[in-house]
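The complex appears here minus one protein chain, its other protein chains still in place.
Entry: chain A
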Amino acid sequence: MIKSLKKSVNHIFLLGYLAIILFPFLFVLFSSVKSNNAEISSNPFGIPTTFVWDNYIKAWVNAKISTYFFNSLYISILASITTIAIAALASYAITRMRYRKMSTFLFQFILLGMLIPGNALILPIYGLVRKMNILDTHWALYIPYTAVAIPFSVIILAAFMRSIPSELEEAAVMDGLGPFGIFTRMILPLTIPAMVTVFIVNFLGNWNEFLLANYFISTDELRTLPVGMVGFRDAYNTNYAQMSAGIVYSVVPVMVIYAVLQEQIIDGLTAGSVKG
């Protein structure tokens, strides 16, 4: 009796926390189908009386969601895949090939990257990107996104590859495989679980990235979703119903991915931050 009472006290606090997390989303969801600001202010907490789906159509057109969404999607995927390919090659050479001293040095060197705060890099990277003459193109995001994720990816992939037993390699060498064959036919397939983790973390990082995307891209059609949404907010900030519909569009895809892959996402993000 006392024990179950104690448990319910726990649950009351936890449900309170849950409400604090979920209520803002509900507020936006309800607001997104209300007709105008007046209806939001007169009935802020309630379910709307009539559903105005028009907001969603207008937001889709006005906020150019489809353009921004596609930009974010393909840049994030391409950059994440490129990072993994480059990091996997390096991790393989560092952990499996027989150059111990050189490899230890290289690994420590790349580890330095985790110490350097990203904010200190924005400005010089801006200078670099301008020198490369790719400012205001998608290359200005694709290349930095690929590069900035390398230290983290090498740490995770190298840790995983190091744990693969060397007996497997010996067998492969007997069968006449060279280093490249061992890499593509044996190490890569075995490393897939770690690569999935790295992909998820990098993809989410790129998908949500705001600072570089905000300062390196000025053409509206080239913007990514976070920057596009801020621009939309600045342009339509008096129409909260429509803005809420815009927020729903940008939140829902992430929620769906999170619902499907939550175990991997939670493991990946927390492991990533601790190792980093």
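The rule we apply is simple: a residue touches a chain if its C-beta (ideal position, glycine included) is under 8 Å from a C-beta of that chain, and two chains touch if they have at least 3 such contacts; residues count from 1.
The rule is short, and it goes like this: contacts and distances are computed from a predicted model.
J.: Per UniProt, what's the omitted chain called: "Carbohydrate ABC transporter membrane protein 1, CUT1 family", "Electron transfer flavoprotein subunit beta", "Acetyl-CoA C-acetyltransferase" or "SufD protein"?
T.: UniProt lists the chain that is not shown as "Carbohydrate ABC transporter membrane protein 1, CUT1 family".
J.: Just to verify: which one of A:V33, A:A59, A:A87 or A:V198 makes contact with the chain not shown?
T.: Of these options, the touching residue for the absent chain is A:A87.
J.: With the missing chain put back, one of A:I47, A:I192, A:A235 or A:I266 would touch it. Which one?
T.: A:I266
J.: Using the definition of touch stated at the top, determine which of A:L22, A:I47 or A:A235 touches the missing chain.
T.: A:L22
J.: In the whole complex, what residues of chain A lie against the chain that is missing from view?
T.: Touch set of chain A with respect to the missing chain: 6-7, 10-11, 13-14, 17-18, 20-25, 27-28, 31, 37, 40-41, 44-45, 86-87, 89-90, 92-94, 96-99, 102, 106, 109-110, 112-113, 115-128, 143-144, 146-148, 150-151, 154, 169-170, 173, 177-180, 182-183, 204, 207-208, 210-211, 214-215, 225-227, 229-230, 233, 240, 243-244, 247, 250-251, 254-255, 258, 262, 265-266, 269-270, 273-274.
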